[in-house]
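Removed from the display is one protein chain of the complex; every other protein chain stays in position.
Right, subunit A next:
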Amino acid sequence: MFEGWDAVVLARAQFAFTMSFHIIFPAFSIGLASYLAVLEALWLWTGREVYINLFNYWLKIFAVAFGMGVVSGIVMSYQFGTNWSAFSDKTGPVIGPLMAYEVLTAFFLEAGFLGVMLFGLQRVGPKLHFLATLMVAIGTLISAFWILSANSWMQTPTGHAINADGQFIAADWLKVIFNPSFPYRLVHMVLAAYLTTALVVGAVGAWHLLRDRHLAGPRVMFSMAMWMATLVAPIQILAGDQHGLNTLEHQPVKIMAMEGHFQSHKDGAPLILFGLPNQSAGRVDYAIEVPKLGSVILKHSPDAPMAGLDTVPRENWPPVPITFWSFRIMVGMGLLMLALGLFSLLMRVQGKLYDSRLLHLFAVAMAPAGFIAVLAGWITTETGRQPFTVYGLLRTAESASPLAAPAVASSLIAFIIVYFAVFTAGVIYLLRLMAAPPHPGEEGPSHEVPIRSAGITPAAGAVTEGAAR
């Protein structure tokens, strides 16, 4: 049953598993940190109490999500060494500094100001506190900058040379950092984080509006979230399209896998909407396709020729079915987000934003869409890069640690058990926090709350918990 599950496959499974868990939390906290900064700015600017209530409400949720992001991130930073030591030795001189800069410019900034942001409003006053919130938000964005730079370099490596020890070394740091796919990937990911957060905020707002459409907090957050969906979903689709063109230029094989193009098309490639990619036979079974549309989208010309995987040696093929399907899931989620944004705009124009139950139900159902899209997008780009860790240059099989399969298998099992136990509990606590609506006087600066623990007094926590049951 487990034949073929060698140490490399197990290490890949472990990386995919821990990474998938991890990416959910930054995707949420990047957007939420910016949202908190906006809420606090609006509070300082307008003095309206609803903003500080919302700030304190989402701050508690941020604290839990951020905590889970931190602990799962520490795992990632050591996993390069434990499971991918050959990769670390060879790419350390290039990737290492990028990640070290992430720690120096982003992680410390977030962590240093997080305590003040969570517990310090009474101690430092509103203005300094806003500075702390801003620093945390900026920290999350700087973090995205560096980690996506490192990841993009692995996808589209430039600016490097290889030394006598077989290590990659930087020939030009600017070319390494601003490698060809980096700007597209950064924009696509940050927008994804903003959309993901907006969909969660919108769903929580809609959930409470379904029960009472007059609640001030939920009205404000629902409206803000729907603006975000309306404005950003189309931009994101455009950004995704541009990213796709960039991928076609620099990683054509990945596009072939995403599109299911096993065969070359000399005079115009179809767009395969659905079908079952058959990797061993090298074709897509039961394909439903639109003739010429593939070429129109990717080359902006119906008769443009498109090369297929038949031009690529088989040992360089990525796993086509996974890439093909995860890409479709991501695009599907994007289209649903676009639909939600347009629907909400229609209701807004008609003055029914807070009254349309259908819209609210749709928004609640869309709560996980951002997470699904982020995961699917990440799977698309990472499996589409296979069988390489550094595209075209370093094979995944040559990147792994010299470990025995049982060692990797047992650590994988340990991670699965621990992550499910810990993060299931965390998600339950998050849902409990979201189950109660933000209320006037949501514990905030008007209360004399001295140094506290995690942003909520146990008494208030008990109340929230009771309300959720």
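Here, contacts are C-beta pairs under 8 Å (C-beta built on N, C-alpha and C of every residue); 3 or more make two chains touch, one makes a residue touch a chain; residues count from 1.
Note that in this section contacts and distances are computed from a predicted model.
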Inset, instruction - Name the absent chain as its UniProt record does, using one of the following: "Ion-translocating oxidoreductase complex subunit D", "Multiple sugar transport system permease protein", "Cytochrome d ubiquinol oxidase subunit II" or "Flagellar hook-associated protein 1". - result: "Cytochrome d ubiquinol oxidase subunit II"
Inset, instruction - Write down which of A:L273, A:I288 or A:A414 is the residue touching the left-out chain. - result: A:A414
Legend entry - Touch criterion as defined above, residue of A:A13, A:A41 or A:V71 at the omitted chain: A:V71
Inset, instruction - Identify the residue among A:V103, A:A216, A:I329 or A:L393 that touches the chain left out of the display. - result: A:V103
Legend entry - Residues in subunit A touching the chain absent from view: 63-64, 67-68, 70-75, 77-78, 80-82, 85-86, 88-97, 99-105, 107-116, 118-120, 123-124, 163, 165, 167, 169-170, 173, 401-404, 407, 411, 414-415, 418-419, 422, 425-426, 429, 432-433, 450-459, 461-462, 465
